[in-house]
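Excluded from the complex is one protein chain; the other protein chains are retained at their positions.
Up next is chain A:
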Amino acid sequence: MSSENGKRLLETDAGGLNFEATELTLGLPGEPRVTSDGGAKLGSKRGFSETVDLKLGDNNREVKLGHSLQEAAKSPVSKTQVVGWPPVRGFAKRGKKSCKYVKVAVDGAPYLRKVDLEIYNSYQQLLTSLEDMFSCFTIRNYLNEKKIEQVNGIEYMPTYEDKDGDWMLVGDVPWQMFVESCKRLRLMKSSEAVGLGLTTGPKYSSTN
């Protein structure tokens, strides 16, 4: 079957919908589906030369990612930002001594997520990842007091329940201690958090 025939088949059976409008836009979940300026659209059909840059004959081969994935690679978080890839099962973290799955609840959202704290190395990575997961919300970043660009004007404070059942602000203790003691996370509406007396504790400023 030639590609030509295939294409024609698709067009005649299209049903009259405006397919121009549904141009493909590859992007990570939560990303706005707009084109980046000055160049190829995010995720548009990739010419082969754009995608691969092999150094043939070189044993330490590096394969450059296509445009859409280069965006992901630029982020400070490890590759795990692409949710669910590679497809290894979460519970059975093979080759690792432990994995620390905690549930993440967001005030006002009826669903929970799970994150594995072991895959992050710092609060910054964790918070960035949470922002991606719940991209409708902003997370108040206590580490450097910088507010991430607001989407719907609601601020959330990251809090967690520790081994003793107390609710603490994320960022108060050294990272490793946090990973060990955290039982679950809750992104609490800032207004509520103030009411509960979770004030800005001693700012965590030293390095991990």
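As a working rule, contacts are C-beta pairs under 8 Å (C-beta built on N, C-alpha and C of every residue); 3 or more make two chains touch, one makes a residue touch a chain; residues count from 1.
Note that in this section contacts and distances are computed from a predicted model.
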Choose one: "MAK16 protein", "Ribosome biogenesis protein WDR12", "Bromodomain associated domain-containing protein" or "F-box domain-containing protein". The correct choice is the protein name in UniProt for the chain not shown. "F-box domain-containing protein"
Could you please point out the chain A residues that touch the chain left off the display? 1, 3, 6-7, 9-11, 13-15, 17-19, 21-30, 33, 43, 45-46, 48, 51-52, 54, 56, 61, 63, 65-66, 69, 78-80, 82-92, 94-95, 97, 103, 109-114, 119, 134-136
